[in-house]
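A single protein chain has been omitted from the complex, and every remaining protein chain is retained in its original position.
Every chain is named by a letter (A and B) in the order it is written, and numbering of its residues begins at 1.
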Amino acid sequence: MAQNAKVPFNGTKAQADELEKVLKGLKNVEGALMPALQQAQDIYGYLPIEVQEVIADRLGVSLAEVFGVATFYSQFTLTPKGKYKIGVCLGTACYVKGSGEIYAELQKQLGIESGITDDLVYSLDATRCIGCCGLAPVMTVNDDVYGKLTKDQIAGILAKYKA
Amino acid sequence: MVNIKINNIPVSVEEGTTILQAAKKIGIRIPTLCYMKDINAIGACRICVVEVKGARSLVAACVYPVNEGMEVFTDTPKVRASRKTTLELILSDHNKSCLSCDRNTHCELQDLSYEYGCDINRFSGEHHECEKDVSTPYLVRDNSKCVLCRRCVAVCRKIQEVGVIGPVKRGFKTHIGCAFENDLNDSPCVACGQCINVCPTGALHEREEIDEVRAAIADPEKIVIAGPAPSVRAGLGEEFGYPMGTNVEGKMITALRMLGFDKVFDVNFSADLTIMEEANELVERIQKGGKLPMFTSCSPGWVRYLEYYYPELIPNVSTCKSPQQMFGAIVKTYYAEKLGVDPSKLYVVSIMPCTAKKFEKGRPDQSASGYPDIDAVLTTRELAKMIKQNGILFNELVDGEVDSPLGIYTGAGVIFGATGGVMEAALRTAAETITGKPLENVEFKKVRGTKGIKEATYDIGGKTVKVAVASGIANAKKICEKVSKGKCDYTFIEIMCCPGGCVNGGGQPIMSSVVRENTDYKALRASVLYKADKKCGLRKSHDNPVIKEIYDNYLGKPGSHKAHEILHTSYVKRERYKK
Partner (left out) sequence: MNYNELVAIKERALKAMGPRAADHTLKEIKERTVLVCGGTGCTSGKSRVILEEFREEVAKAGLSDRVKVIMTGCFGLCALGPVVIVYPEGAFYSQVHPEYVHEIVESHLVNNTVLTKYLYKETVKEEGVIKALNETDFYRKQHRLALRNCGVIDPENVEEYIARDGYLALYKVLTSMSQDDVVKVMLDSGLRGRGGAGFPTGRKWMFAKASQADKKFVLCNADEGDPGAFMDRSVLEGDPHAVLEAMAIAAYTIGSDQGYIYVRAEYPIAVQRLRIAIKQANEYGLLGNNIFGTGFNFNVEVRLGAGAFVCGEETALMVSIEGNRGEPRPRPPFPAVKGLFAKPTILNNVETYANVAQIILNGAEWFASMGTEKSKGTKVFALGGKITNTGLVEVPMGTTLREIIEEIGGGIPNSKKFKAAQTGGPSGGCIPAEKMDVAIDYDNLIAIGSMMGSGGLIVMDEDNCMVDIAKFFLEFTVDESCGKCTPCRIGTKRLYELLTKVTNGTAELEDLDKMEELCKYIKENSLCGLGQTAPNPVLSTLRYFRDEYVAHVVEKRCPAGVCKNLVSYSIQPDKCKGCTACARKCPVGAISGTVKNPHVIDKAKCIKCGACMATCKFGAIVKG
């Protein structure tokens, strides 16, 4: 029942200081919780309990409320992402052009349904329309975009991103 | 005023009135599930949908305000069909083990399903994921029966302002949970049980101790002693069809005997004892310059709240054990000695309007005799359940009398169950202690009533004493903020965790949203206690003859070393976040 603690939390002092700074800046902002979570995720890459506790405490909201917001929005993640974050667009334009098969192929090659590989190198997510419908079907690896994909290109693309 | 028609019946209501309220005015009950007066009005469940002429879709009556000329239809075939489908969809994601469910026959979902003739199998499919949370000693959360009405969340967030539960994830995966899906026991829950009281189904209930109590009763080695709290007699009757506000003390005592308890005492007695110690502590703090203002300590939910959220105020809390714990402590010391038996042979069961008491009995520093002061805690609901299970025809019982000596009480002990009661009882004793003169009028009416925060100033022996009374954690929080910032001049503060005090505790009989809508339940239940107080010959704790006897022959005087050992306790700072 407890959180998926695959990766132990190892936030640094610098990260903690940055978070405190961010939260200080948000002290008198109306509706600060969303920006707080977003900036915290920018700092840590994800939102572990240790980070959410600090946010709850400084903003004076209950941890359950923070968690409720964090689990409502799909862009917030409670677990760290891989070194290479792979996203497959499952927007309509991509879907009708077969991005479902691209996703299945990635699942097969990475050996995961979604989430992160055991070696923490890759994480895989289905994403919403990223607005590159002209390039459908599309996948992204970190900031790189690959468009007009076919299944047999996947292995080649993955090969470019090694641990 | 706004003029509308409901089912072609004209009605004139104030602006801002909802369709639901307007319909009630002309004698129409629109069914609801997520709605609950003063607590939750979010239009989520869609049971209360009605047709409004000209509207694009059906509207939720619980939140839709009336406007001039509106024509509403509450019972068309379309409306009935919609409500039925909504219920059937809820049932398709519901653990339908209704036959033996804790809430069988008093479940709002069951009532509605009956009313709409639902086919429980019309829709089927995946159920939302859930695990039963049995981590705490006081409460069980069973999400398989949750209908996501969010009343529990509303009461936890808005009324108690602790917000330890809330909606998690979204869409079909939405469920009510604690932060990071942790167990409730790992969250800063105050154990008040208010969430149980508002739950329309069996998704929330107390952690039952009926089996343990039955085992003790069946054990020939054990002397099993019952001690019901003041509020139990004010609520128990509701479980047996008595109108709200009926005092069933006599029948309750008879029923407890019939259940097999060897002795039936009364926590009203130990409430008197609490006043002796607490009033003495207050007077000492005032006279010797102790930490003020002093908070009461009878409400374990409140104490737990303070330990989690305002640990810096721990020195302000009275060190007196609660009446429940004093009851067990005195039974296992004084009474055991009197009986000449080892305290291990005594099994003390308190009957409480409260779930936090189940937690309190396991606190450290609550074993005066070397054994836990209290062995088991039954809620008012559990007692009713046992009575029914044993085939006891409660309504036919003759009134019984409590056993001596620990059943003798004064009016001061009785009113503990209502917000302001502890304050009034303490003032009665403190005033006489300070002035040395008998009080002319024992009624301190300014601290009575169901208001969330009450303040009063009294002149006691030439000294001005400002007091405050708060019930419900949201109100307690306001007081704590003031005290913590040094922005108040109170001397003594009574705090009860549950709104309205113990009569509205998390262990009391459950009222449906309809009952809550139509009755002033807090005042009705409290009226039982104030009436009983008035009937008592003795109305001040220090006049209780048994109390006098115990001090004279056993404890010495209030605040004595022995009294401290047996009747006082200590508190701990609790971490809100699990490290």
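The rule we apply is simple: a contact is a pair of C-beta atoms (placed from the backbone, for glycine too) under 8 Å apart; a residue touches a chain by one contact, two chains touch by 3 or more.
All of these numbers come straight from a predicted model, not from anything done at the bench.
Asker: Going by the touch rule at the top, give the shown chains the omitted chain contacts.
Answerer: A, B
Asker: Can you say which of B:11, B:72 or B:90 touches the chain missing from this structure?
Answerer: B:90
Asker: Using the touch definition up top, pick the residue from B:58, B:286 or B:497 that touches the left-out chain.
Answerer: Considering the complete complex, B:58 is the one touching the chain left out.
Asker: Specify the residue from the set B:98, B:148, B:426 or B:442 that touches the hidden chain.
Answerer: Checking the options B:98, B:148, B:426 or B:442, the one contacting the hidden chain is B:148.
Asker: Residue-wise, where is subunit B in contact with the chain that is not depicted?
Answerer: So the residues of subunit B touching the unseen chain are 42-46, 49, 57-58, 60, 63-65, 78, 81-82, 85-86, 89-90, 92-93, 123, 125-126, 148, 167, 169-174.
Asker: Which parts of subunit A face the unshown chain closely enough to count as touching?
Answerer: Counting over the whole complex, subunit A touches the hidden chain at residues 30-35, 37-38, 68-69, 72-76, 90-93, 95-97, 127-136, 138, 145, 147.
Methods note: only the chains that are shown with their structure count from here on.
Asker: Compute the distance, rounded to whole Å, between the mean C-alpha positions of subunit A and subunit B.
Answerer: 43
Asker: Residue numbers of subunit B touching subunit A in their complex, please.
Answerer: Against subunit A, the touching part of subunit B is residues 131, 133, 157, 162-170, 177-183, 187, 576-577.
Asker: Provide the residue numbers of subunit A that touch subunit B in the complex, in ascending order.
Answerer: Touch list, subunit A to subunit B: 1-3, 49, 52-53, 56-57, 61-68, 71-72, 78.
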